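In what follows, a structure is listed as structure tokens, so that the remarks can point back to it.
Below is a slice of the complex: some chains, not all, each in place.
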Amino acid sequence: MKKIGVFTHGADASGMNAALRSIYRICHSHHIELIGIRRGLAGLTEADFVPFDRSMTSNIINRGGTVLHTSHFLEFENGDMRHKAVVNLEHAGIEGVIGIGDATTMKVLSQLAREHSVKTVGIPATIDNDLYGSDYTIGFDTAINTATEAIDRIRDTADSSDKVYAIEVMGSESGFLATYVGIACGADYIAIPETLTNVHDLFHKISHANRRFIIVIGEGDEVGGAQELANLMKEAYNLDIRVAVLGHMQRGGTPTVRDRVLASRLGQAAVDALLSGASNIMVGETNGEIHQTPLQMTFERRKALNEQFVRLAEMLG
Amino acid sequence: MKKIGVFTHGADASGMNAALRSIYRICHSHHIELIGIRRGLAGLTEADFVPFDRSMTSNIINRGGTVLHTSHFLEFENGDMRHKAVVNLEHAGIEGVIGIGDATTMKVLSQLAREHSVKTVGIPATIDNDLYGSDYTIGFDTAINTATEAIDRIRDTADSSDKVYAIEVMGSESGFLATYVGIACGADYIAIPETLTNVHDLFHKISHANRRFIIVIGEGDEVGGAQELANLMKEAYNLDIRVAVLGHMQRGGTPTVRDRVLASRLGQAAVDALLSGASNIMVGETNGEIHQTPLQMTFERRKALNEQFVRLAEMLG
Amino acid sequence: MKKIGVFTHGADASGMNAALRSIYRICHSHHIELIGIRRGLAGLTEADFVPFDRSMTSNIINRGGTVLHTSHFLEFENGDMRHKAVVNLEHAGIEGVIGIGDATTMKVLSQLAREHSVKTVGIPATIDNDLYGSDYTIGFDTAINTATEAIDRIRDTADSSDKVYAIEVMGSESGFLATYVGIACGADYIAIPETLTNVHDLFHKISHANRRFIIVIGEGDEVGGAQELANLMKEAYNLDIRVAVLGHMQRGGTPTVRDRVLASRLGQAAVDALLSGASNIMVGETNGEIHQTPLQMTFERRKALNEQFVRLAEMLG
């Protein structure tokens, strides 16, 4: 293999740049040319390609976002777009493609491999940590630390005034983020999609506590988000809850050590996988070791949240 | 003077604890007893008093919030409540009162001095920086750094996807916070109460830029907040703007050095003022020196935002 | 079991407080009284005991150090001291003891269990991550992030002036910390006890790079620390290397989410272990699950650094 392409797609996650740096350096040590595909699937369709050199990966290991930029290019579901992409890859002489991103990215890589025999390898990167095949995804560790730092700040205010706060964190499909953050910030209650939020019980818990009370709620909870919960509580019990939605700030920022190291490892593993002839797989880290998982499993199977964490959160709340 | 009381009132601000520590230590060196009045004006009315000792101010210089807690006790506008407060102070033998907080706190201190001859001194503490009589108020420096750090994170995402973001920061009456933060994060546009936000011009600026565009908007802007601006842009020009409201997280957190030093200085100055016989004044720092300002001026006069900052922001945007 | 004692011993590690909070809350839910043994083994010998209540564990989950304080009480190797300790425990009615700390702590807990039939459970907490029986020890994740953040800063200077820096991090026995930090900060060379540092090769690598060059060196490297390496390079090749020793600042600070969650889990597991009748064991987390390891194994066996990390560091350097 002489030429590999790489893109980042979907929502950005801190550590994507560290993965790009690792991929470039491993390719370089194998004398493989690395082509950056800009703006994810949009750039793949439009042949927005740029060859990597050392300066492109210099001093990016500690920067959030992605120097290749990204997109949410929904048009790629159109077969014509995928055909264009394949033609672009062939024309550029790209023999293998590494895609860094979330479940959507894995789906597309799987399609390209199955329909068009493109050699594809995925690297899991999403702050939601909801991809099967890797204990952690790139960006998750940074996001939980960012969210917890923000909640530590809010807690200063909550402690000073003995109010009730509902703080909404990301995680539309799963409660990984809310659970880790909730335990870490000493939340009094954690609301996640995996468990049923009983508003009646929650109200009694708050009343019983009779002091500042912090609820961490994942955006995917069946109640809705923090505002919906506050509305429910107001209507049902005339209870005032202050609302904080952490929002976009959870994605970016200097990546943590774990995210930089995971990204560096998975970058190496992805190049190694392509060189060994593997395709249609995602590289991940499970129990500290590198594993390959068929792409289709990564988005079809559901990675379960360890129930011990849920129980721990309940006992400490 | 043998016994001084101190309270924190209104919204908390990082550095309040550093002020309390300073006040305690300065009192201690003068052999004055310091009484903590808990929960602001609520505690003053209910005689919720606690004597300070060294352990109460140990390791709090670097903690956000206020160990004395605070409240928004609107009932204090009732003269009966103020009468209760004065009785409580007399009963406890408190000869002078230091109040730490925002404009409302200064108003109350002024009332107590004028109506009831209580010796009062104010210390300005609000993240909005909108009190006349001090170049900076305690909590402002921490808040601008917290907000800027959050926007730095959002910018990673914005840069990765070339979208338009409207980010709302605090500041209901004045644009200090939005202006400092806007300059610091390299915002493309800053919307503040002090200037008129021309939506038409803004749209053209965004269109012309044709890349990621970051608007920092103070919550007190005449357009409304970030969501209102986004709605206006959607209706008028069908332009999609992503909204981020930084919210409560702007208040708390480990105070910066400037806030700790300012709080330490003003704590010393407040005790010195009471000891020298001053009353009905706020201590502040102007041009690096300690000054006293009659309490009434602090909330009646408006501290103007330096126009040079506004122009600088426009030129760099 | 009605009464449990807990102490923190040796060097402090961020997350010890989160462990104490978890232990207290789990004990509380089981109606077990928790006794804090202050200043580690010194306090155990002197019966410096304090009963835990909710206020002691309030708002400590996010604070570095240990509210119980710690000591390096070498006199405990004396059998008389241990006898005193056992008498103190019996006298206070303490039926089980949880010790939080490093290898020395595990040794002492093992002695108390074997010699005196005290029910003991250990929780691994050391920034060095060098205890067998847990993939990670409490404090490690915070330390690697703190060290990396400091090196990120130094790199700004290094990049601006194209100099060579040797930066010494902690880790007297093992290279976990240096390896994670080295990969995360994009070090050009990592010197650890597990591998031989070839000064000649290193010099050629530096000369060949001909630009800023960052060496991360563990304090336990066979060359010595950063200063010794710089001296060697100066003598042998007249090469100037700037030295930075990160030192004590690596221990403290607000714990990361991983350290808070790990500490919370291990706190729960330690109480559960005592309640289930276990003794003379350390609780740890391996491959995401809680495991118990006989105390003697934890300090006699050597936890190996994953060789893949060493090779990854070499390839990316």
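A, B and C label the chains in the order they appear, each numbered from 1.
Note that in this section a residue touches a chain if its C-beta (ideal position, glycine included) is under 8 Å from a C-beta of that chain, and two chains touch if they have at least 3 such contacts.
Keep in mind the model is a prediction, meaning the values are calculated, not measured.
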With 3 of the identical chains shown in place, the whole complex in this structure file contains a total number of copies equal to 4
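Please note the rule applied: only the chains that are shown with their structure count from here on.
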Could you draw the chains as nodes, link the ones that touch, and say if you get a line, ring, star, complete or other? line
Taking each chain's C-alpha mean as its centre, the one farthest from subunit A: B
Between subunit A and subunit C, what's the gap in Å when you average each chain's C-alpha atoms? 29
Rounded to a whole Å, what is the gap between the Cα centroids of subunit A and subunit B? 36
Where subunit C touches two or more other chains at once, the residues are none
Sort out for me which residues of subunit A touch subunit C in the complex. 21-22, 25-26, 29, 59, 61-62, 135, 141, 144-145, 148-149, 152, 155, 159, 180-181, 183-186, 254, 256-258, 260-261, 264-265, 268, 287-288, 290, 306, 308-309, 312, 315-316
Would you mind writing out the residues of subunit B in touch with subunit A in their complex? 8, 11-12, 14, 63-66, 69-72, 146, 149-157, 159-162, 165, 242, 244-253
